[in-house]
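Here it is, the structure, as structure tokens.
In this view, the complex is presented without one of its protein chains, the others remaining in place.
For clarity, chains are labelled A and B in written order, and residue numbers in each chain start from 1.
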Amino acid sequence: MSEVIFEESTDTLLEVNSLKTYYTTKTGYVKAVDDVSLFLDRSKVLGVAGESGCGKSTLVTTIFRVMPRNARVMGGEVKFKGQDLLKMDLKTFRKEIVWKDIAYIPQASMDVLDPVYKVKDQMLETILAHEDVSRAEAMERIFRTLESVGVPQEKADMFPHELSGGQRQRVVIAMALLLNPSMIVSDEATTALDVITQAKILELMKSLQESRKFSMMFVTHDLSLLANVSDSIAIMYAGKLVEFGDVEKVFSNPLHPYTQLLIKAIPDLRVRKQKKLVAIPGFPPDLENPPKGCRFAPRCPLAMPVCSEKEPEFSKVEGFHYVACHAVNKK
Amino acid sequence: MNKVIRDLLSRKTFIFSIVVILFFAAIALLAPVLTSYNNPYQVSQQFVAAPYAVPAWATIFPQYHDLPPDVRLTLTPVSASGVTPVNSSFVKITVPAGGEVNVSYPIRWNWSSPYNVILSFILVPPATSDFNVNLYMNNINIMELSPVPIPPAVSVTLGKPNSITFSSQTINPSNSPYVNSLPFQDQPLASLEFPKAVLPRPGMYYLVISLQNTGNSPETFLLSNPHYTSLGYAYGRLGTDDNGGSVFSEFVYGARFDLYLALVASVLIIGIGLIIGLLAGYVGGFTDLTLNALTDFFLLIPGLPLLIVLISIFDLTGVIVNVNKAVLILLIISFLSWPGTAKIIRGQTLSLRSRTFVEASRALGEGKLRILFRHIVPNLMGILFAQLAYDVPGVILAESGLDFLGLGIIGFPTWGNMLGFATNDLSFANGFAWWWVLPPGIGIILLSTAFYYFGTAMLDVLSPYKLRGE
Partner (left out) sequence: MIEGKDLRVYFKSRDIVVKALDGVNVSVKDREIVGIVGESGSGKTTLGRTILNLQKPLSGEVLWNGKNVFKLKGKEEKEFRRQNQIIYQNPYEAVDIRLKVYDIVAEGLRVHNIPKDKEEESKIVMETLRDVGLTPEDEYAKSLPNQLSGGQLQRVAIARALVLNPSFIVADEPVSMLDMSIRAGVLDIFKRLRDERGISIMMITHDISTLGYVADRIYVMYQGKVIEHGSTDAVLDKPLHPYTQALISAVPIPDPSGRTSLFSIKVKEEMEPYNGKGCRYYPRCPFAMASCREKEPNLSGVSSDHYVACFLY
């Protein structure tokens, strides 16, 4: 893939360059992330969207180097502050980078919080494992952080199961903030929550991001969330990046047919009488034998003969807006 | 179904288990063909070779190289003057007055000493009483036959056929000059020492029958060709036990019993365990309470102690006389093996019953029985086989343990009591009788492992939860 996109970056924090992560199976490779490049600037929010199986979760596990055993990085690099994370010693990476510089907010908060430890003990452990501070100092910081995410101090003495879903997610966010990281990756962090709680949590994350000035990579299947929180947006389909650009540009002028259809598939109560929900015909391809050429071609309403022959190039449209589509490139 | 079988066959552990189970099943089925001794624990079937005889094939090892097999020979005399064949099995010997004729029978011996030596022949002495017959082997006077029985001479009837048998195991100072000539303290061990004295090592040995005529006229003796028999120290496929019983026969019939046990236990585990577990889990309520209590009761009975007590009581009260003890043990052990299965099936049924697809079936209008047989039972098959995998080896081990301790079956061979007897007799004689200990030991391990692998393979293949991960 072309490196042209990096020209758009002004203050790069994270740079994913031609990353390929494949899963080995009995019969071959599942190309879960295939030649994906993107970047994230300091104090910005990058939204990564795509449907189940598009490779967005694999992208996250690759960045954190916690891929399943049968996954292998086949090429590319993940540069964080100029350092290739994939080439770092795993121990140093875990001690110096994870939580300290890049924190993680996962979907199932119950999985991160060990049910047998109190909230404050888990948070304490996170601090003490990475930093050389006194217990009192650490506790002080824990209470401060909990307060900043809107969790009353007394909840620190509770066990995870005694908290409501929204509060648990807040505690997880607090844990991510504990070590003041410069980047937070949120993988479907609000998916399991009720809509009202989701809105509250999003509001919290956004305001924290703005006040603390950290960068955030926000991974979700729900495009409409990204419209509300992110500065730039990357759309993935079947292991490929299909569109990448400034959030305003992508939403006001979606170029890739997949992005266009995806936006049309989102229910919008304001225009429910005018807008008809659109379904994309067909189903996502088998990533072990992806279709030749553009992977979206079999479902694409604009597909041309060339689409099933040649993979489209990633090319600049106008300003910070890139797309990989033959139909757009031709214009 | 085809897919299930293909999946099974792609597993090495499953192939292993099937091969082992089929192997033992074949052995058990073909037992009467494989061996003619159906119960080597009976006295009549013992001493088919020397006690602690090694397997015949073991003579390829240097330390067993010289061990003799069972030997059975009909000896033929070296031709000499005065010895004339009457027919193929009799010779006529004319001994001149006051003379002596030695009839020599060569024995080609290729091994170290055998366990015993038995000689038998028919002698027709003359009608007069003026004669004496001496048997020599390896130049040792082993027997004296005389019309006047002065010990150690053995009497013979004049002029009539006498069936003479010499057995090294019954010799004593009053019937064998050899024993008589030994120092007093060695005489009790004579029967053990005898084979070493007459057939000490490989070589050419002679049995000499010396006929003496002390009368005044030539006399004629008729003598049949003697039969030589000796039990050897190398026997059959798996040697012998302490009583000279065939270990191979014991192993084969032991396999028969253990497989039978596994089968009965499986049937009972599936039968009782599945039904009680299903009923408790599916019907619920009071039925569940009752069945669960019953299961707990059986589950909490300490198996081995109970068995020991029960068997002792039955032994003392004589119930055993009326009921076959082996059947009783088999039933008791199998009967104690189902509660675990019932518990697990109940739990699984409870969990299945509350799954969405069962509710979906209810919403479709399916009746309770149809849901049970179409959705619940098939989904339990994997777990049921897994239970077999864990429980059947348990049953085999429990029964073997009981037999090993001597509290179970002793009337006929099982792998457990083979090990038990082997261990009892381990302290003396042959030291470690590996051919006796290893086959039942390996048998128990292999069969248990095979059942385990069989069960886990079935669990993997039949378990519907796996399908989702594929």
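We take it that contacts are C-beta pairs under 8 Å (C-beta built on N, C-alpha and C of every residue); 3 or more make two chains touch, one makes a residue touch a chain.
Model, not experiment: these values are computed from the prediction.
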{"item": "Interface partners of the hidden chain - shown chains only, full complex considered", "value": "A, B"}
{"item": "Residue among A:Asp41, A:Asp121, A:Glu248 or A:Glu313 that touches the chain left out of view", "value": "A:Glu248"}
{"item": "Identified contact with the non-displayed chain, of A:Val112, A:Ala199, A:Met304 or A:Val328", "value": "A:Ala199"}
{"item": "Contacts of chain B with the absent chain, listed as residue ranges", "value": "355-357, 359-367, 370, 374-375, 378-379, 464, 467-468, 470"}
{"item": "Positions on chain A where the hidden chain makes contact", "value": "51-52, 150, 164-165, 194-200, 202-203, 206, 221-225, 227-228, 247-248, 251-252, 261-263, 265-270, 272, 277-281, 283-284"}
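One rule holds in what follows: only the chains that are shown with their structure count from here on.
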{"item": "Between chain A and chain B, centroid-to-centroid distance (C-alpha), Å", "value": "71"}
